[in-house]
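What follows is part of the complex, with its chains left where they were.
We call the chains A and B, going by the order they appear; numbering starts again at 1 in every chain.
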Amino acid sequence: MPYEVQTPVFEGPFDLLLHLILQEQVDLYEVSLAAIVDGYLRELGRMEQLELEVASEFLLIAATLVELKSRRLLPVGDDLDLDEELAVWEERDLLLHRLVECKTFKEAAIALQVLAGEAGRSRPRVVGVDDRFLGLMPDLLEGVDAEEVRRAFLRAMVPRPVPRIDLEHVAPIRISVTDAITELVEELPRLGRTTFRDLTSHLVERLQVVVRFLAVLELFKKGLVDLDQPRTFGDIGIVWRGEDGAREVGEVDSLEDLATVDAYDG
Amino acid sequence: MARPADQLGDDVRAEARRAVEAVVLVTEEPIEAGLLGQLLELRPAIVEELCLELAAEYEEQGRGFQLVRVAGGWRFQTHPGQAPYVERFVLEGQHAKLSAAALETLAIVAYKQPISRAQVASIRGVNVDGVMRTLQHRGYITEVGRDPGPGQANLFGTTRTFLEQLGLDSLDALPPIGDFVPGADVVEQLEHGLRPDAEPLSDSLSRLEDTDTERTAPGDES
């Protein structure tokens, strides 16, 4: 990974240099090359690991800065090689140009973010064509590739978030384990193998989920369901063991005395 | 608080109508009045009333879409009178795409085969009979056996046509799904969705509640 992960503040040598030069929004002529060079070298020393490619860019700029600094410190003599002098100016102009460019795109990035933020407040409709029109499609899989099928699968497997809204203002909800058991006895034989997640995916209240869980445990105790959980925190698999729903209802009545203690007010 | 219809101020009513329109526009499955009511802190009966009102309005204004009650919930759909245009659009082919919902159904069958209709439905959280029929009819999935369990449900799998359409040699060539762990963003979204009083909601609800306060949302001007 590029070094930017380790040093979140500076996104590369230009970023650092821009920061060093522009950080003080004070008098223009306070900007001191000496301070910039020192700051730059200090930051360079602070970076522990650098990718070779990135490091070379940092070092190149450091070298340019040091050279500029040395020029400033030395009185300009007549004996200076004109070519050398020009080369230094060229280096500096190039650096300046790149700094301006870098700054430009930094600003542009902020503008893009603002645009994306505004656009993000609207949600496009992507519901697509009604199922009743599907039959007309010449080729349902036109333009669909395997990767898209994979992504669709992953999307489908993400547990569906249930909008959780404070329900206190609505009529108080009374849920009991008995009711939950009655529901499960009707539901489970139809479902075959299912998971606790699926059984509770439509529930809004956490309390309802808890009550369903207690109900499942009751059924397990009675030997009406088999439970398994292959992984810690994984899905709890539930398999109905009873013969069929209707016949078991009688048995549930006998459960009632176990369960009635657990009536809750929501 | 849930209010009776006659106590509903004009502003609250207008805001609730807008919210209904927005939410129903982007939900893939019909959405129940109860759920909408929870969001708006309105009784389901009032939500039903608002939906009926909107539906009547669209009809009266001769819109090309309808708000309809299907399978216990509300959704937008195209007006039957516009079916010829929708059909033409669908037949153009390259522009109409399998809906995300239908593609998910197909993907579940592909990766979980053999699988029963009920199992697919339980993963998707909705009835999938219609889509499964279409997919079967189009030759992408087929019955591959019966569940040995009590119900002896039909089990479905994908076909050779499916593989050919995707340019795959065999099912083994499907991209591996690995040990799927939802990304951090997904987890965060889930938490956000499950948090009892996330800020934006309470904000907007309080906006709904005190009708006199200054209202700044762009949708409010009318």
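In this text, a contact is a pair of C-beta atoms (placed from the backbone, for glycine too) under 8 Å apart; a residue touches a chain by one contact, two chains touch by 3 or more.
Predicted model only: the values in this text are computed from it and were never measured.
*Asks:* Quick one: what's the chain stoichiometry for the entire complex?
*Replies:* Each shown chain stands for its kind; the full complex totals A x1, B x2.
We take it that only the chains that are shown with their structure count from here on.
*Asks:* Can you check the complex and tell me which residues of subunit A touch subunit B?
*Replies:* 123-150, 152-167, 169-170, 189-194, 198, 201-202, 204, 240, 244
*Asks:* Which residues of subunit B touch subunit A once you look at their complex with the stated criterion?
*Replies:* Going by the criterion above, the answer is residues 1-2, 22, 25-28, 35, 38-39, 41, 76-78, 86-87, 89-91, 93-94, 96-108, 110-111, 116, 118-119, 122-125, 130-131, 134-135, 137-138, 140, 147, 149-151, 153, 162, 165-168, 173-175, 177, 180, 182, 186, 189-190, 193-197, 201.
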